[in-house]
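Structure in structure tokens, see below.
The other protein chains are all here in position, but one chain of the complex has been omitted.
Which chain is which? They are A, B and C, in the order written, and residues in each are numbered from 1.
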Amino acid sequence: MGVPSMGRGGMRTSKEYRDSLKRMRPNVYKFGKLIEDVTTHPATRRSVEGHAQIFDAAHKDEYRDLLTTTSTVKGERISRYLSIIGSAEDMIRNVRMKRLMFNLTGTCTGGRCVGFNAINSMWAATYDMDQDLGTDYHSRLSAWLARAQSEDIALAGALTDPKGDRSKGPSEQKDPDMSLRMVEKGTEGDIVVRGAKVMIAGVAAANEVFVLPGTGYKEGEGDYAVSFAIPRDIEGLTVIEARHPSDGRDMEQGFDNPVDYGGITQGYLLFQDVRVPRERVFMAGEWKHSIKAVLNFIAPYRAAIGGCVAGQGDVIVGAAALMARANGLSERVFREKLTQMTVNNETTFGMGVASSVMGRLHPSGVWIPDAKLANVTKVHVASLPYETKRLAQDIAGGIAETGCLPSDEDIHSPKYGDLLQKYLKANCDGETRARIARLVEWLTIGEGVPGCMHGGGSPDGAKLMINALGEVENNIKLARKVANIKAEIPAPSAK
Amino acid sequence: MGVPSMGRGGMRTSKEYRDSLKRMRPNVYKFGKLIEDVTTHPATRRSVEGHAQIFDAAHKDEYRDLLTTTSTVKGERISRYLSIIGSAEDMIRNVRMKRLMFNLTGTCTGGRCVGFNAINSMWAATYDMDQDLGTDYHSRLSAWLARAQSEDIALAGALTDPKGDRSKGPSEQKDPDMSLRMVEKGTEGDIVVRGAKVMIAGVAAANEVFVLPGTGYKEGEGDYAVSFAIPRDIEGLTVIEARHPSDGRDMEQGFDNPVDYGGITQGYLLFQDVRVPRERVFMAGEWKHSIKAVLNFIAPYRAAIGGCVAGQGDVIVGAAALMARANGLSERVFREKLTQMTVNNETTFGMGVASSVMGRLHPSGVWIPDAKLANVTKVHVASLPYETKRLAQDIAGGIAETGCLPSDEDIHSPKYGDLLQKYLKANCDGETRARIARLVEWLTIGEGVPGCMHGGGSPDGAKLMINALGEVENNIKLARKVANIKAEIPAPSAK
Amino acid sequence: MGVPSMGRGGMRTSKEYRDSLKRMRPNVYKFGKLIEDVTTHPATRRSVEGHAQIFDAAHKDEYRDLLTTTSTVKGERISRYLSIIGSAEDMIRNVRMKRLMFNLTGTCTGGRCVGFNAINSMWAATYDMDQDLGTDYHSRLSAWLARAQSEDIALAGALTDPKGDRSKGPSEQKDPDMSLRMVEKGTEGDIVVRGAKVMIAGVAAANEVFVLPGTGYKEGEGDYAVSFAIPRDIEGLTVIEARHPSDGRDMEQGFDNPVDYGGITQGYLLFQDVRVPRERVFMAGEWKHSIKAVLNFIAPYRAAIGGCVAGQGDVIVGAAALMARANGLSERVFREKLTQMTVNNETTFGMGVASSVMGRLHPSGVWIPDAKLANVTKVHVASLPYETKRLAQDIAGGIAETGCLPSDEDIHSPKYGDLLQKYLKANCDGETRARIARLVEWLTIGEGVPGCMHGGGSPDGAKLMINALGEVENNIKLARKVANIKAEIPAPSAK
Partner (left out) sequence: MGVPSMGRGGMRTSKEYRDSLKRMRPNVYKFGKLIEDVTTHPATRRSVEGHAQIFDAAHKDEYRDLLTTTSTVKGERISRYLSIIGSAEDMIRNVRMKRLMFNLTGTCTGGRCVGFNAINSMWAATYDMDQDLGTDYHSRLSAWLARAQSEDIALAGALTDPKGDRSKGPSEQKDPDMSLRMVEKGTEGDIVVRGAKVMIAGVAAANEVFVLPGTGYKEGEGDYAVSFAIPRDIEGLTVIEARHPSDGRDMEQGFDNPVDYGGITQGYLLFQDVRVPRERVFMAGEWKHSIKAVLNFIAPYRAAIGGCVAGQGDVIVGAAALMARANGLSERVFREKLTQMTVNNETTFGMGVASSVMGRLHPSGVWIPDAKLANVTKVHVASLPYETKRLAQDIAGGIAETGCLPSDEDIHSPKYGDLLQKYLKANCDGETRARIARLVEWLTIGEGVPGCMHGGGSPDGAKLMINALGEVENNIKLARKVANIKAEIPAPSAK
């Protein structure tokens, strides 16, 4: 594991960050091949550069207030991504930070926000476990966090298990490994885990990975109730990067992937009997507390993604308006559409803020956003951006829609490139227009599209929670009172 | 003018409130006839009772925190409706208070919230005028407010002018009276006004009316830039109540208007040369400041109505679920629809909260919500409740939709009432089912429908503000930076 | 029963139609009182006048092709409302006729179209019964229809039973009368029926009523499987008219109900042991055929209402644009909204046309529209008009929204009417503007709103049919073939 102790209060430079990645054991694969250096390999370089922008921005005056804070553990200035969210104000800054990072990278820097969220979720869960069970998980986590802050690590987070057949629970699967599980519990408190975590964002760009239980487990499923933090290059862990739409373009030169300093990866993490030392283990069998760890995770995560999609939405508004200009049309022609896009952006952002404000303080010192509002935010996150993207394609014209633009290689062909550039020009030169069109494609149907439908859980799951948290019975009381309805009406059973 | 000095720190009882209304000069008309006593006349009684619930609730422990606060002017416990909104927390409580009052009355208690908003708008505007122009409006307002708080008055607010031909400005109209104007400026600082304010909510239930300029005025339109507070029964003022859908039922007995303790009125206020004394005048010609007064009004108003429609939405969810039960169907059959209704409610509420939080403090001490978010809230307020109502009708079945239920008089007819009741019964007796159906009708297509489309301004106006506040140019910069687009692209002119 | 034999090929004048209604036994009630003459009583007059327009239009050259056709029974020119729909072209004309009648009356003339539909449904069902069971229902119906055509009767149709507790079937109700049923079967083939049909459109304006089974019945529920046609004033039948939003205005003078020649009624028909003679009975116990009668009814009904809501939508577009003009705003300002309203109108209309075209010919000679497309039409009918109405209120401004306009009586008050008219004027005089605002109110939240959510059945019912008719299994085959997926995947059971 290659993160150096830096002897100062966190806040690495982006160079230090890249260097730390270079020093790590190569264990990330894509297209069947090992990636020797994630900072230079075209499949991961853009994602690393996106995360590097976080380090750069933390050193800039204009962003410092959002990107850094004071450690409640160590009292020093640290990256907000490694902080405990202690108040509504902190949580709002989290939402705003995510919007900012999408503004700067055009897409997701998922190798940090899930880890950030995982710390906070387990901060509360370990506190509760220690209170209830007399364990010492919270102090372990506190010690780990102090070091993580000192070293200013990039921390990914891993929640989702393969799960296997969705009609069956973890312990009912034919193959017991379909959710990550302990296969050995050492006498020293160390554990050995086997299984996988899948679709994990930003692992290639991370120094460590914080693992959470994948869901709430029941009696007899204790081996699945595990949480720990590991170096990304720990022995026994292999990461396979998933492929994106158009990711072949990563391997090419030219502007067909139009963004050099931002990009997403989602990895499959294969745990082949990975041994985790005691001081990195934060749950090991306490199945009764697994549901809390998940719920603590869900509320802030679903609140904060309201900022994410707003941040990308800002860029989409800009790209669509710029495309209109490049086509020779005033963006005022599209005022109704651009306004709707802004309404969508401000709605997911605003709902994230509202979830933050209406929260409550957990005894451990973690601020937990309002679950109902956070889940409503998620529902909007799973639908409004789709409208925003559709409107962007509507505004941008056929050139930016899909498959209607020759490749960079063709546009620069010595044989006919000049002709293509001639016919692509409009209110600007042809290459510029093509670049903008590629940006719209990247944002709406290309590699820059983050998985906001199921990221942070499915909208159907969010709706179930809204339904559970919705107070239909209480609303019925209000209705009865308003209309002075006294008669008893038994609730019929659903057929 | 009949509000007594009460010799204690505000907080009248509902009886004192009703008594104060009874003592006022009758000047409210409907259906061509003078209403002698607004507290008993069927056309206004329900609205008065809705407002009376505010006074009752302020004395209850469970609601005190929302409905009262400490006066920044006098240091005593006062009604929140007469307070200065001094922080994000205050503003959030405003949003929650509105949700609560819709919960309790099923509809709008508009005779207080516009006045509340007007005080705050002019608190900032008078401060600015005094700073800029050396006037003493702010201290006049402060003195008036101290008395208003002591007397715990119900204060309506009046903004909308008749305006005449919308293609022309106030000073271009054939008839100069189409916006309210000063026709005389007395030597003592008193003014005489002529014109009208139209569609003014809750005037019949109010002790006083706070008048604002209707829009931002330009040079030469100074006579229109007026603001003042007057007793509702002042000489020269006549109020004509507008009619609502189904308001004929107000005049009947029985449950066809199913709500006894809530109701809306909207009045046309005819000012026939009303003389306003100096101490009640807060703007008199300062046209340059009129736009600020309006903008100060718009942001908190459009934020807070997010709470209003959520509050009615809560009752609609309850009424629809109760109707389903009465029909013999489990509300679980309608889970998807009820969840969507809850999403709609929480969205307008959440956006109101977010607008509140992201605001700023005016030097006068007034907290002003974020204008962009507040206008986004308004856009949702003008659309989501329509879906909520449609879904309620969808769930409730034909009986509650429109025109599919005999009158109370028929249901109790000695000739055939027993047959109607027999055929109306389902999972409860026929009359109860009919009452619930009337409640759904009242909430979705009847008298309980507040004018949320244009109340607080039109959605098109909100969209114009979002567009103006939306940062397309800034978003273009973000897009350029993300895709590293350097070429200059001139903005084409709109054709 | 008062319809005269006219000795000519149908096609009464509107005067003959009104006269026939006057001659009938008064058995219609509203507000607890008997209506002596439905043609003059304010509660029913407008509905009668709406239906009278059908008779007038049938005599006009421009409408003849839509409103009349040649009888397949008698070979003479007859009202289309009494015809057998024999082809796609006939069915399209039905859709267009409905659009026309909404264009002319602003609302529903439901006292004819349900009857029209019922004839056609039972034309096929009686044919099938005779084929299967050797009965003679089809010839009875044919004879009845020949006379109905000769006399050019206005024929309502009645489908919906009270149903009682929706969680229980007709035969499981505590009270066996919750669906209309035979209580006696005479030796001559006559039957006696008891129960009710509820929410029946246009009965006050009809000469006869065609009764259908309310749903598909199962074994042991034969007494509920009844169909017959009766004079509206038959002994033992009592009609109670339901009340509409704002129907109090019917009883007033003035323009607050702005439409004089159109209006809806929905009646509760109470059958107190009504004896129906043999020649008017078309189903009497054949429960196996009841589901077909209903399905035959549903497809053309749900197709044709696509025309209805488009026809009212046309008037809504016009009213909104006229209101904009009256306010002094060009309707071009609202082009996006008006275009969306037109899209909505053409969508329900177009889907109705498509359902018509893609149908099939029943062996009896009845053309039956495509069920899947007809149910999709219904889904749109239950949602798009709500958007159209919302947009109309959006365009029209606060004056037309709800409760923001004084009554006709106030506008003409000798005391202050001139002032109200002064302040209501804009780009036209105040009274004209008020009249247009009332029209918008009537169309969007008032008495002119037809019950398109549940009329012709609930949207949820339509969705169930679409799901049943949707070919998911076939679509899965297509998907497999396109991606060459060979492995067997068992369908999991729904939890």
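As a convention for this text, a contact is a pair of C-beta atoms (placed from the backbone, for glycine too) under 8 Å apart; a residue touches a chain by one contact, two chains touch by 3 or more.
No experiment lies behind these values; they were computed from the predicted model shown.
Enquirer: With touch as defined up top, name the shown chains that contact the chain not shown.
Expert: Within the full complex, the chain not displayed touches A, B, C.
Enquirer: Among C:75, C:134 or C:490, which residue is in contact with the omitted chain in the full complex?
Expert: C:490
Enquirer: Return the single residue from A:133, A:361 or A:419 that touches the missing chain.
Expert: The missing chain is touched by A:419.
Enquirer: Tell me which of C:11, C:326, C:366 or C:420 is the one touching the absent chain.
Expert: If we include the chain that is not displayed, C:326 is the one touching it.
Enquirer: Looking at C:183, C:295 or C:466, which residue reaches the missing chain?
Expert: Residue touching the absent chain, from the options given: C:466.
Enquirer: Which subunit A residues would touch the chain omitted from the figure, given the whole complex?
Expert: 29-32, 160, 162-168, 175, 177-178, 195-196, 198-199, 238, 240-249, 251-252, 256, 264-266, 268, 270, 272, 327-330, 382-383, 386-387, 390, 393-394, 397-399, 401-407, 409-410, 412-413, 415-416, 419-420, 422-427, 441, 445-447, 449-451, 453-455, 458-460
Enquirer: Touching the missing chain, which residues of subunit B?
Expert: Subunit B touches the chain not shown through residues 165, 167, 336, 492-493, 495.
Enquirer: List the subunit C residues touching the unshown chain?
Expert: The missing chain touches subunit C at positions 92, 103-106, 255, 258-262, 314-315, 317-319, 321-322, 325-326, 328-333, 335-336, 338-339, 342-343, 346-347, 349-351, 353-355, 357-358, 372-373, 376-377, 379-380, 427-429, 432, 435-436, 438-439, 442, 463, 466-467, 470-472, 474-485, 487-495.
Keep this in mind: only the chains that are shown with their structure count from here on.
Enquirer: Give the identifier of the chain nearest to the protein's overall CA centre, each chain being represented by its own CA mean.
Expert: Central by C-alpha mean position: chain B.
Enquirer: Can you compute the centre-to-centre distance for subunit B and subunit C, using the mean CA position of each chain? Integer Å is fine.
Expert: A distance of 38 Å separates the two centres.
Enquirer: With chain centres taken as the means of their Cα atoms, state the distance from subunit A to subunit C in Å.
Expert: Computed value for the inter-centroid distance: 53 Å.
Enquirer: Which parts of subunit C, given as residue numbers and ranges, touch two or more other chains?
Expert: 165, 167
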